[in-house]
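Have a look at the structure that comes next, please.
The complex is shown incomplete by one protein chain, all other protein chains being positioned as in the whole.
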Amino acid sequence: MERLILNPSPGVTLMRKAYGEALVELGHAREDVVVLSADVQSSDFSCMFEAAFPERFINVGIAEPALVDVAVGLANGGKVPIANTFGFLFATRALEMVRTHLAFSGANVKLAAAYAGLSDSFDGPTHQTIADLAILRSLPNMAVVVPADARAVRRLLPQVAAWNGPVYFRLCRNELPDIFGEDYQPEIGKAVMLMPGQDATIIACGVMVGIALEAARRLAQEGIHARVVEIHTIKPLDTEMVVHCARETGALVTAEEHSIVGGLGGAVAECLGESYPVPLERVGVRDTFTESGPYEDLLRKYGLSSDAIVDATRRAMARKPSAAPIEVQSMCG
Amino acid sequence: MERLILNPSPGVTLMRKAYGEALVELGHAREDVVVLSADVQSSDFSCMFEAAFPERFINVGIAEPALVDVAVGLANGGKVPIANTFGFLFATRALEMVRTHLAFSGANVKLAAAYAGLSDSFDGPTHQTIADLAILRSLPNMAVVVPADARAVRRLLPQVAAWNGPVYFRLCRNELPDIFGEDYQPEIGKAVMLMPGQDATIIACGVMVGIALEAARRLAQEGIHARVVEIHTIKPLDTEMVVHCARETGALVTAEEHSIVGGLGGAVAECLGESYPVPLERVGVRDTFTESGPYEDLLRKYGLSSDAIVDATRRAMARKPSAAPIEVQSMCG
Amino acid sequence: MASTNNRVAPAARVYAFGMCHSAEMIADLSRRAYEYRAQVLRMVYGRKSGHIGGAFSIAEILCCLYFHQMRVDPARAEWPDRDRLVFSKGHACAMLYTMLAHRGYFPVEELETFRALDSRLQGHPEPAKTPGIEAAAGPLGHGVAIGVGMALAARMEKSKRRTYVVLGDGELNSGVIWEGAMVAAKYGLDNLTVIVDYNGVQQSGTTQQIMPTEPIAAKWASFNWHVIEIHGHNVAEILTALDTAHEMHGRPVVIIARTTKGKGVSFMENSPAWHGGVPTGEQFQKALAELEEGARQWSA
Partner (left out) sequence: MASTNNRVAPAARVYAFGMCHSAEMIADLSRRAYEYRAQVLRMVYGRKSGHIGGAFSIAEILCCLYFHQMRVDPARAEWPDRDRLVFSKGHACAMLYTMLAHRGYFPVEELETFRALDSRLQGHPEPAKTPGIEAAAGPLGHGVAIGVGMALAARMEKSKRRTYVVLGDGELNSGVIWEGAMVAAKYGLDNLTVIVDYNGVQQSGTTQQIMPTEPIAAKWASFNWHVIEIHGHNVAEILTALDTAHEMHGRPVVIIARTTKGKGVSFMENSPAWHGGVPTGEQFQKALAELEEGARQWSA
C-alpha cells in the first residue's frame, strides 16, 4: 500500500488552496460549471475561480438562502452550479432550500462546504460545524462527501461535479498533512481500505483519517492490528465494506471531526444494527459545542486525537464477545 | 397495566385540538408563557391561545427565522416563549436560529412543531417532516419530545414549559387513537414500558406507539411476546431502558413516523453499538420522500404499519445469535 | 420537470406571443379564467383538500401567461429556450395544474386525481412528477431567488428566454424574497418579471392584520426594481404590463397586481376562511353557479 498512503507524510497542504486550484481546473474542463459565493470567496478560495472565470462567478452577498436558490435556478438552466459558503450555513441557514430543491426536487447543485468541523477554530462554535453530516445525511438523495487531504480534494471534485444529483462536499479550512499517494483513486460511494488488520477496524473520514493511521501505527507497536478504512462518502454509505469489516474484525471504531451523534458514527451504527451487530466506539465531539482556539488544541481537547482512537480501539476490542469479560461503561447519549 | 394503556382504544382525538386546549390551560397556569406564530395559528390551533390571551400572542407573519429570533429576545426578557409553526420549518428554514440561540446559547425557547411526520398528508412531501428528529437530535442541548396521543400532549406540555432549556415538541396534525389511560404519567427523559415481553422489544414514538401495541397483540396471538416501550423523549435518550431491553430481549425494533436515518432508530442504534450490540430493525420511511394522499394510506404505503412492525420483529428475532441461522438481507442504507 | 407523456392536444386556444390584444382575445381569456376557477372548485371539492382563495385570485394572470405571453411548447417541455415560470405561491397549484392541462401538458381528466395517492398532481408542485413545472414550491419565499438563477442562466447563454415569478403578498413577509430582490437588482436582470398577487389576505387574516405590506411599491422601488401597478383581474392591463416588462432595460420588473382573494364567489371573496377552506355541498353548488355566471358575462 506504499503508494496508497504516504508514510511519513511528506508535508502539509492548505486544503482550501487545493480546493481553489481544483475549482479552476474544473472550470477549464467543464464550461457548464458556474461558481457562486455569499461574500466569503476570499475565505474559501473560490475567489480563484472568480479571477479565472469572472463571467461564470456570481456573488449574492451575505444571503445564504438566496445562494442556494439562485443555484437551483441555474441548474434548471442546465448549469452545474457549485455554491460556496461555510458548511454550517448550508447545514442550517439555507437548509430548507437544500432540502426542498436539492434533496426533494433533485436540483443538480453542488455545495462546497468550507470551514467545516472545528477548522474555523478561532471564530468559535457559531462558525464550527459539528452536526452537518448528521443533518445532510438525514435528507434523502443527498450525497455527502468528505475529502481527507489535498489530493483527495483534487480527485474528488470532478466526481462531485459529474455526480448525477446534489452533493455536499465538506472541506477543511486549514493545512492538513498529505496522506494519500499516487495510487489513491477514490470513487464516490466506495470505502477505501488503507491499512490491513484483523483485531478491529477504525473507520475515519476527513482530518481523522491521518490521525487514525497514526493511532493504528501506535497500536501495531503494542501488537494490536487495527484495520484502517477511509469512508469519504458518508452517504451513500458503503455498507458492504462496513459489514465486511464487522465480520472480519468483530469490533469497530469510527473517527470523525463531528459530533458522535448522527454522522459517520451514526451511519455505521445503523448499518451494524440492521446487519451485523458488533461493538462500536464512536470518536468525535461528545455532543457538546466547543470553543475558540488553535485548531490542533481544539482537536486534542475535544477528543479528536490518536490517543482517543487508541483508547476507543482497546475498548471496542475488550467488548468483543470473545474477549475477557470486563465491565464497560455505556457512553451513549 | 390496564389503566396505563386503553385496550381497545375508546376513540380518537384531534391532536392539534388537544394541543390548543393544553396551551390555553398552560396560559392560565403560567403568566410568563408567551405564544408566537408565523401565520399558521389556525392550522396548529395556537389560535386558541390567541383568543384567550391576545396580549400574550405575537404573530410575525410568514417569517420563521424571525419567529425563532423574536422568541429568543422574549426569553432574554424572562418570558417562556412557545413558538408555533410547522415542524419542517423549524427543522430547516429556521434551523440556524435554533442552533445558534437555543442549542448553543441555551435560550429557553420551546418549539411546538405542528404537522410533523406525514400528518400534513395532502400538502405533500414539502410540508411533511421525516428528518426533523435526526436534525434536532444532532444539536447539543436540545430536548426532543414526541407525544403519542392527546393525553400525552396534555401531560407533557407543562413539562416542556418547565424544562430548563430549549425543547422541540413534535405534534401530529390529525386524529389519533386515545391510547393512554389515567395512570400514564410521562416524564421527559424517561421511557415507558407499556407491555411486557421477553422475545423482542418494540420501541416506538408518536403515532407508531398505538400501531406498535397492535403489532405486539398480533404477535402474541402467534405466541411471540414482544415487549413494547414508548420513548417519547428522543433526546435526552433513556439509554438505561434501551440497554436493559437489549439485555433482556436480545432483539430490538424501532418504529417512528420519520426516516429510518438518524431519528429514534438512529439514536437506539448508536446506543446499542456503544453498549450492547443486538440485532436492530428500524421501521420508518425508508430514506425517501413520500407524496400527497390520505394520512392512513400514506402510513401504510410507506411502511409505517403494524404489518411492517410484525415483520421487523420476526426478522430481528431471527437474527438473534441463538436463533436458527437464516440468511438475512442487509437493509441498511 | 417530468416528461410530457399522455399528452393530449391542447383544448384551449393559445394567442401567439406578440399578437395584438384584441377585444375578442381579452374576452376569451377573461371568460376562461372563470371556467378554470370552476375547474379548481371541482378539484378541491372532490378531494376535500386544497387552496381555493389564492387560486382564484391568480386566474387571469396565469391565463395571460400560459395562453399568450410565455413561449412554451408542451410537445417539447424540455426545450432549453422555453420561458420559465416559477410559481412560488405553490399552495395555489390547483390553478396552475388547470392551466397546464388546458395548455396541453397532460390530460384535463387527470386533474381529478389532484392530491390523491399515486397522482402526478401533488399537493404542492413537484417538478419530477408534473410536466410543465419548473420548480418545487410549497414552502413560501423561494420564487425570486430561483428566478434570478434562471435569468442569470439565460443571460450566460445569450438566450432571449424570459423568467416569470408569481408571488403571494403574504409571501413577501419572507426574508429570502428580499435577498433575491437585491441580487436581481445587482445584476440588472431585465429578463426577470415578478408578479405579486396582491390580494390583501394571507393565511390567518388580512395582510393588514398579520403583516402589513404597505407601502408595497416603495419597498420594491427601494430595492431598485421597476414597479408597475395594475388591476390583476383586468386582462387588458395584465397583458399591457407584461409587454412593458418585456421592454424594460437594465432593471428587473415587478408587477403589483391588485386582486381579490376568492375572486368570483361572493362568500369567498376577501375572506381568510377560504384560504384553505373546503366547501360543503351547498356551498359548492352556489359557488359553481356564481362562477358560471361570471363566465357568461364574458361570453360573446
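We just call them A, B and C in the order they show up, numbering each chain from 1.
Everything below uses one rule, namely that contacts are C-beta pairs under 8 Å (C-beta built on N, C-alpha and C of every residue); 3 or more make two chains touch, one makes a residue touch a chain.
Treat the numbers as computed from the prediction; the structure is a model and nothing was measured.
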item	value
Touch partners, limited to displayed chains, of the chain removed from view	A, B, C
Listed residues B:L6, B:V34 or B:V160, member touching the removed chain	B:V34
Hidden-chain contact residue, picked from the options A:S9, A:T126 or A:Q159	A:T126
Identified contact with the non-displayed chain, of A:E31, A:E248 or A:D297	A:D297
For chain B, the residues touching the chain missing from this view	34, 55-56, 58, 60-61, 63, 65-66, 69-79, 81, 96-97, 100-101, 104-106
Positions on chain A where the hidden chain makes contact	37, 39-43, 47, 59-63, 65-66, 88-89, 93, 122-127, 291-294, 297-298, 301
Footprint left on chain C by the chain that the document does not show	173-179, 182-183, 185-186, 211-212, 215, 218-219, 221-224
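Note that in this section only the chains that are shown with their structure count from here on.
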item	value
From chain B, the most remote chain by mean C-alpha position	C
Distance from chain C to chain A - Cα centre to Cα centre, in angstrom	42
Cα-centroid distance, chain A relative to chain B, in whole angstrom	29
Chain centre separation in whole Å, for chain C relative to chain B (CA means)	37
Residues of chain C whose C-beta touches two or more other chains	126, 136, 138-139, 141, 175
Residues of chain A whose C-beta touches two or more other chains	96, 100, 104
